[in-house]
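Let me give you the structure first, and then I'll get to my questions.
All protein chains but one are shown at their positions in the complex.
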Amino acid sequence: MKNILTDEKLTEITKQITDNYKSDCLYCAEKGSMPNRSAITHIIMMLRQIMFPGYFEEEHLSTDTSRTYFVGSKLLELRDALYGQIKAAYTFDSEKEYSDEELSSKASFVCDNFLSSFGRIQQLILKDIQAAFDGDPAAKTKEDIIYCYPGLLAIFVYRFAHVLYEMKVPYIPRIMTEYAHGHTGIDINPGATIGEYFFIDHGTGVVIGETTIIGDYVKIYQGVTLGALSTRSGQLLRDVKRHPTIEDHVTVYSNASILGGETIIGEGSVIGGNAFITESVPPNSRLTANSSINIEPIKQNKQKYFD
Amino acid sequence: MKNILTDEKLTEITKQITDNYKSDCLYCAEKGSMPNRSAITHIIMMLRQIMFPGYFEEEHLSTDTSRTYFVGSKLLELRDALYGQIKAAYTFDSEKEYSDEELSSKASFVCDNFLSSFGRIQQLILKDIQAAFDGDPAAKTKEDIIYCYPGLLAIFVYRFAHVLYEMKVPYIPRIMTEYAHGHTGIDINPGATIGEYFFIDHGTGVVIGETTIIGDYVKIYQGVTLGALSTRSGQLLRDVKRHPTIEDHVTVYSNASILGGETIIGEGSVIGGNAFITESVPPNSRLTANSSINIEPIKQNKQKYFD
Amino acid sequence: MKNILTDEKLTEITKQITDNYKSDCLYCAEKGSMPNRSAITHIIMMLRQIMFPGYFEEEHLSTDTSRTYFVGSKLLELRDALYGQIKAAYTFDSEKEYSDEELSSKASFVCDNFLSSFGRIQQLILKDIQAAFDGDPAAKTKEDIIYCYPGLLAIFVYRFAHVLYEMKVPYIPRIMTEYAHGHTGIDINPGATIGEYFFIDHGTGVVIGETTIIGDYVKIYQGVTLGALSTRSGQLLRDVKRHPTIEDHVTVYSNASILGGETIIGEGSVIGGNAFITESVPPNSRLTANSSINIEPIKQNKQKYFD
Amino acid sequence: MKNILTDEKLTEITKQITDNYKSDCLYCAEKGSMPNRSAITHIIMMLRQIMFPGYFEEEHLSTDTSRTYFVGSKLLELRDALYGQIKAAYTFDSEKEYSDEELSSKASFVCDNFLSSFGRIQQLILKDIQAAFDGDPAAKTKEDIIYCYPGLLAIFVYRFAHVLYEMKVPYIPRIMTEYAHGHTGIDINPGATIGEYFFIDHGTGVVIGETTIIGDYVKIYQGVTLGALSTRSGQLLRDVKRHPTIEDHVTVYSNASILGGETIIGEGSVIGGNAFITESVPPNSRLTANSSINIEPIKQNKQKYFD
Amino acid sequence: MKNILTDEKLTEITKQITDNYKSDCLYCAEKGSMPNRSAITHIIMMLRQIMFPGYFEEEHLSTDTSRTYFVGSKLLELRDALYGQIKAAYTFDSEKEYSDEELSSKASFVCDNFLSSFGRIQQLILKDIQAAFDGDPAAKTKEDIIYCYPGLLAIFVYRFAHVLYEMKVPYIPRIMTEYAHGHTGIDINPGATIGEYFFIDHGTGVVIGETTIIGDYVKIYQGVTLGALSTRSGQLLRDVKRHPTIEDHVTVYSNASILGGETIIGEGSVIGGNAFITESVPPNSRLTANSSINIEPIKQNKQKYFD
Partner (left out) sequence: MKNILTDEKLTEITKQITDNYKSDCLYCAEKGSMPNRSAITHIIMMLRQIMFPGYFEEEHLSTDTSRTYFVGSKLLELRDALYGQIKAAYTFDSEKEYSDEELSSKASFVCDNFLSSFGRIQQLILKDIQAAFDGDPAAKTKEDIIYCYPGLLAIFVYRFAHVLYEMKVPYIPRIMTEYAHGHTGIDINPGATIGEYFFIDHGTGVVIGETTIIGDYVKIYQGVTLGALSTRSGQLLRDVKRHPTIEDHVTVYSNASILGGETIIGEGSVIGGNAFITESVPPNSRLTANSSINIEPIKQNKQKYFD
C-alpha cells in the first residue's frame, strides 16, 4: 500500500506544530491538566440525583433511612470528585502557585461550603419548578419540568455554579454553565445574580451576562439577551457592572434585548417581544416595540427580493 | 489527611436535604422511576435506522429478504423497548393508578398503533427531505439532508412524538422532542399539527408551540417563534388554542415572531425576517418589518454607547 | 403474556416499510455506509489534542521530545481515521463511481494536504483566542477560552472543515460543522471564508452562510444571521454568491441580520443589535435599528394582550 | 459487490434454524430471560465493596458515618439488583409457575435473609484471609490476599452463593460460582458445606462437588478433586451424598483426588500430592502415593518414546 | 515536577525498541492487523444468541415470525462481521498474497459454507446438552447447562471453530477456541474430531490435541489430557497423527492422561482417574491406575518433610 504518509512529510508536519508550541506557551497546558469535563458532567448528574432522587437514576428509595443512606453516600462521592477537580482548577490557575497543603486546604474549604449550600438551593429550585408550572400551560405536570425542561436544567446548573463562582473557584463554574449552555442553548454566566421563582421558557438563545441582577418572580423567554452595551474596551471592563438589573415580577418576552449596566427594568414591568432596550424603564410599565409592518400582496411570477 | 468532611457536617447536610424531601413529595419520585432518557434516545436511533437503513449504522442490506429481516427484527427490538417505557410512563403518571393488567393492555395498544403509523410517517419524511433539498441551495445531496441536517432531525422526531402525543402517552413525547431540542436548538412541541413538505433551515432558536397548526409546503428559518401572546393565566390556558395557524405555502424568514391562537397567516404569504406579528395576515401577502435604520459615521476616538 | 405484537401485524408493518424502500432508492443507503459520525467526532477530538495538548486529555508533556512523539503519533492516528472516512465519503458520493485505486489516491492526497495545513491553522486559532480574550471582559484567562468557549469551538471546527471543503471532500466538512452546530448553536457553513482574529460571543443562533466572506478582526454576537435574501429558486442558486461580505474590523451585535450576496458591510463599521440589513453599508458606519418603543403603565387587573 | 449472501441461502439457513426451534422447546427460552450474567457479576462486585471497602473501588471512607452511609447505600443498590434477578430466576424456573405476588414475596424473603447473613459471612472471610496468610509464605500482606488471591475470590463467592443455595434459589448460586470458576479455575459447587479458616492455594483445577463436607482449618492445593466415584446413574443420584467428607485440620496437597460419598478423611490428616483416594482414612494419618519412579540415563541421539 | 522521564532516556529507550523492530520483521505486524479478538468474541456471542435465543440477551421472541426475523437479521450481522475477519485473516496469513478479488471470493465462500452448517451444529449441541444432563446429577435443569456450564461453552465454540478449521481458515479457529480456553480452562484444538453426545464435566485443565479422534457418547472429566507422546521433533510432526483415538461410549475420569497417535481406547471402556496411558486398551475394559498408597500416623511435633 503506497498510500502512506511519508516519513519526510510526517516529520515536517510534526515539526511545524511543535515549533508553534515553542512560540507561545499557551498552546501547551504545562502545569497539568485542566479540570476534567466529564468529571464535572458527572458532578452535575450527582447533584440532580441528590436534589431529586428517583428522577434521573433507578434509585428506589421509599423509606427515610434508605434516603438518608443514599444522600449521605452520594454526598461523599460528589465531595471526592469535586475535591479533585477543585485542586486541579487551582493548580492550573495561571496566576498563582500554591503548595500542596494550601491546595488541599482551599479545596476542602470550598467543598464544605458548597455542600452546606445544598439544602438552601434545593428549596430555591423547588420554587423555580413552581414558577415554571404556573407560567407554562403546556406543562402537564411538575415532574415533566424536573425531568425534561431545558430552562430548569439551565437554572439548576447556574444555582450551583454561582455558589462556586462566589467562592472564586477558577474554571469550574464556567465549565458547569457551558455544559448547560451546550445542552439547552441558554447561556447564564455563573456570575449573574438571580432571585427566586425564576423561569425561562423554551430558552434557546437566552444570554444572561456576568453582572446581571435579576429579582424574584421574573420570567423570560427564548432569545432574550441581558447583555452589555459595548465590550470594545475589553479586559478594561472586567468587574465593571456591564449588564442590566431586572427587578421583581418582570416578564421579558422572546428575543427582547436589554443592554447596559445602568439599565434597570422597574418591578412589575412587561417587556414585549423583540424590544431593544438600552435605557431604564419605570416600574409597572408595559413596553412594546413599535414595529410597524408593511403588507403588500404578492403578484404571481413576480419574484424579487426577499420572498 | 485531615481535609475530610467531618461526620458532623456530613450528617447535618444530609439531614437538611432529607428534611426537604419530607417537606414536599415532589422531591422524590416515589412511584418508581421516570421513563429512561437513554432508552428513549435508543428508540429514536432505532427509528432512524428503520426509516433510513444504511445511513446511521453499518447495516449492509442489499437484498429484499435481508431488508425484511432487518426491519422486522428492529421493529421487535423497538417494540420491546417502547413497551417498557410506556408502562413506566403510565405508572409514573401522577394522576391515575393503573393495575398491572391495565398497564400492559394500554402499553400494547399504544405500541401497536405507533408501529402501524411507521409506513405513513416514512413517506411524510421523504417529502420533508424533498422540501429541504428544493429549499436550500447549500444542500449538495438529499443524503446530506438525511444524515446531518438538524432541521430534518427535529421534524423526524416530532412526527413520531406527535403520534404518541395524540394517543395521550404521558412524558415520552416531550422527552423525545426535548432530545431533538437539545441537539438542534429547535423546540417543536409534540402537540403541534404540521402538514407535508415542511422545512426548517438552520433552525437554532425555532419555537413551535403546542397548539400551532401548520399547513403543507411551509418553510421557516432559524429563530422563528410560533408562540402564545401571553401565558399569564398559566394553567388556566391549558388546552386553549394559544398558538398561530400557518396556512399552506407560507415562508417565515429568520427571527420572525408570530403570536396568538387566533392569528392566521393566510396561504402563500411570505413573512419577512424579524417581523413581529400578533394579528392575522390575508393570503398571498408579503409582510416586511418596517425597520428603518439609522446610519452615522464613526468618528475616531469617540467611543460612546453601543459601539 | 398475551400482549404481544401478532405475527400478522408484524408482517404487515414490515411490508409497509420495505415497500416504501422499493418505491424510492433514497430510503436505503445502498452503496455502503455514510462516513461515521462518531469517527468524525473522534477526529475533531484529536485535532483539539494536537493543537492544544494538555487541555483535553491527560497528556503530561513537559519536554520537547515527548511533545514530538505525542504529536507525531496522534497525527498518524488521525490520518488513519480520516483516510477511512474520506474513502467512505467518496464511495458514498452519489454522483461518481471510483475505482479502489482512485479512492485510495484521492484519500491520500486529501489527507496529506489536510495535515500540511495544521501548522498554519494552529496559528490562526491562536489569533482567534486573542480576539476572544481582548473582546470579552468576562474571560478570566485565555485557557478558559480554549477549554470552554463555544464560540472558539465553532471557529476551531470551521477552520479545519473549510480546508476539506476547499478540496471538495463530500459530506465530511458539513458533518464537522454540524457537530459544532449541535454543541454550540453556531451554524457556520464550511464554505464560508473567514479572516483572522475572529470572535463569536455567546453564539447561540448565529448563522453564517456558505458564500459569506468575512475579513479580519471581525466580532459577532449571538443570534446574528449572515444569510441569503431568498432561497425560493432553490438548487438554481447553487454556487451563486448569496450571502454578505463583512469587511475588516466590523462588529455585529446580537440578533442583527445581514442578508444578500451583494450586501457589503464596509470596514470598521458597527452594526447594532436587532438591525435588519439588506443593503450595503459604507465603511466606518455606525448602524442602529430605529426601534422606537412604546411605554405605557400597566393598570391593575387589566390583562389584555401581550402582558 | 457480488459477494453477498443470496436471499435464497439466507432464507434457507434461517429456516433450518427456526425448524430446529420448533422441534425442541429447549432451544428458545420462552418464559422470559434467564437471570442476567452481568447483573450478577455486578452483585459480586458490590459484595466485595461492602465487605472490604477501599480495596476494589475508589471509596475514601475514613469516618464512621461515611462508612455507615456507604454501606447502607450499597446494600440498597445490591438489594434492588438481587431482587430483580431472583424474580427472573423463579420466573424462568421450568418446574413451577408463580403469580406476580408470590414472586415478589419469595424474592423479598430471599433478599432479606441473604442480607442478614452478611455480617456473619464477613467474619468468616476474615478467618479465611488469616488462613491464607498463615499458610502461604509467598503472601506479603493480608491486603495482597484480599486484593488478588484467586483462592480467596473463589471462597468469597462460594460463601455467598451457598446462602442462596440453601434457600433453594434456582440458577443464581451456580452462575455465581461459575463466575469464580471462570476467573480462578476453582470450581466449588454452591451446595458444598465448608467450615472456617479454609484456604485454597494457587487453585487452578480444584473441584469441590455438591455434597462435599469440609471441616475447619482445612487447606487444599491446585488440582485437588473432591469428587464422586461414578456418575453413571446420572440424575438418579441427585440429592445422594456422592462427594467426600474432609474433617478439621486436614491438608490436601496438589492434584490429589478424594472420591466417594462415604469417603471420610479423618481430622488432622495430610494427603500427599497426586494421591488417589476412594476409601476413608483414619484421623491423624499421613497419606502418600507410592509413586516409585524409574530413572534411566538419556543416551545421545536416541530419541524414542516420551522424551 | 522534576520527576519526569528525560528526553535522553526517552529517546534511548525508544531507539532500543525500534532497533529490535528492525532486527526481526516478526515484531511488527506489517501486513495489516490480525483478526480482531473482540470482533471474534462478538461473533461467538451472536452464535450463542442464534442457537439459543432468549438465554443470552433480552430477546422476547414468542412467535414464529418474530423468530424468523430475529434469526435472519442476526445471521446477516454475523455474516458481515465474519466476512471482515476472514478477509483480515487471509490478508495477514504470512504464506500467500491474495488479490482483493480473491480475498472477497474466498471470504464469501467460507461464510456461506459456515452459515450453512448452523442447522446441523445446532442439533449436535442439543445432543451435547442431553449428554451433560444425563451425566451430571448436579445439573438441576438443561437450562442451567446452556447458561452456565463451562464444558458446554467449550464444546459449543469447538464445534463452530472446527468447521472453519476444516475450511483451512487461518488464525480464526484458534482464536475462537482460545477464547473458550481462557474462560473455561478447557483447551480443545479446533482440529480435533469429536462425535455426538460429548460431555466434559468441570473441565479445568482438559487438553484435547489437534489430531485427537473422539467417538460418540464419550464423557471426560477435569484435568484429562488427550495428548502427544513427545513433541521433540517439533514442526517435523506437523500433520502427523500425534494424539489418541477414543472410541464410542468411553468415559475418562479426572486427571487421566492418554497419549500418542497410535493409542486407541476401545469402545465402552472406562479409564480411571489419574491413569497414565500410552498404549491401546481393548474395548470394554475398565482401566485403573495401580496407585498403592502409604498411610502412616502423624506423631505430634514431628514436622519433617511433606506434611
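Note that the chains are named A, B, C, D and E in the order they appear, and that numbering of residues resets to 1 at the start of each chain.
Here is the rule we use: a residue touches a chain if its C-beta (ideal position, glycine included) is under 8 Å from a C-beta of that chain, and two chains touch if they have at least 3 such contacts.
These numbers were taken from a predicted model, which means no experiment stands behind them.
Engineer: Can you pull out the displayed chains that the omitted chain is in contact with?
Structural biologist: Across the whole assembly, the hidden chain touches A, C, D, E.
Engineer: Which one touches the absent chain: D:Thr11, D:Thr193 or D:Asn274?
Structural biologist: D:Asn274
Engineer: For the full complex, which residue in C:Thr6, C:Ser23 or C:Ser73 touches the chain that was left out?
Structural biologist: Answering carefully, the residue with contact to the hidden chain is C:Ser73.
Engineer: So one chain is hidden, and I want to know which residue out of D:Thr14, D:Thr91 or D:Thr184 touches that hidden chain in the complete assembly.
Structural biologist: D:Thr184
Engineer: Specify the residue from the set C:His60, C:Lys127 or C:Lys241 that touches the hidden chain.
Structural biologist: Residue touching the chain left out of view: C:His60.
Engineer: Please pick, from E:Ser66, E:Gln85 or E:Ser257, the residue that touches the omitted chain in the full complex.
Structural biologist: Checking the options E:Ser66, E:Gln85 or E:Ser257, the one contacting the hidden chain is E:Ser257.
Engineer: To test your reading of the contact rule: which positions on chain E touch the chain that is missing from view?
Structural biologist: So the residues of chain E touching the missing chain come out as 1, 3-5, 9-11, 13-22, 24, 26-30, 32-34, 36-37, 92-95, 170-171, 174-175, 178, 181-182, 185, 187, 189, 191, 204-207, 209-210, 223, 225, 227-228, 231-240, 242, 251, 253, 255, 257, 259, 268-270, 272, 274-277, 281-282, 284-291, 303, 305-307.
Engineer: What residue numbers in chain A mark contact with the hidden partner chain?
Structural biologist: 1, 4-7, 10-11, 14, 62-66, 69, 100
Engineer: Spell out, residue by residue, where the missing chain touches chain D.
Structural biologist: 50-62, 64, 67-68, 71-72, 75-76, 79, 83, 104-105, 107-108, 111-112, 115-116, 118-120, 122-123, 126, 129, 133-144, 146-150, 183-185, 201-202, 204-205, 221-223, 229-230, 232-233, 251, 254-255, 259-260, 273-274, 278, 289, 291-298, 306-307
Heads up, the rule we're going with is that only the chains that are shown with their structure count from here on.
Engineer: Once the contact rule is applied, which chains count as partners of both chain A and chain D?
Structural biologist: Where chain A and chain D share a partner, that partner set is B.
Engineer: Starting at chain C, figure out the least number of steps needed to reach chain D through touching chains.
Structural biologist: Graph distance in the chain contact network comes out at 2.
Engineer: What rotation angle superposes the Cα atoms of chain B onto chain D, in degrees to the nearest 5?
Structural biologist: 180
Engineer: Distance between chain C and chain E based on Cα centroids, please, to the nearest Å.
Structural biologist: Chain centres of chain C and chain E, defined by C-alpha means, are spaced 52 Å apart.
Engineer: Could you list which residues of chain A touch at least two other chains?
Structural biologist: Within chain A, the residues that touch at least two other chains are 58-61, 68, 71-72, 75-76, 185, 204-205, 223, 232-233, 251, 255, 259, 273-274, 289, 291, 306-307.
Engineer: Which category does the touching pattern between chains fall into here: line, ring, star, complete, or other?
Structural biologist: Shape of the chain contacts: other, as it matches none of the listed patterns.
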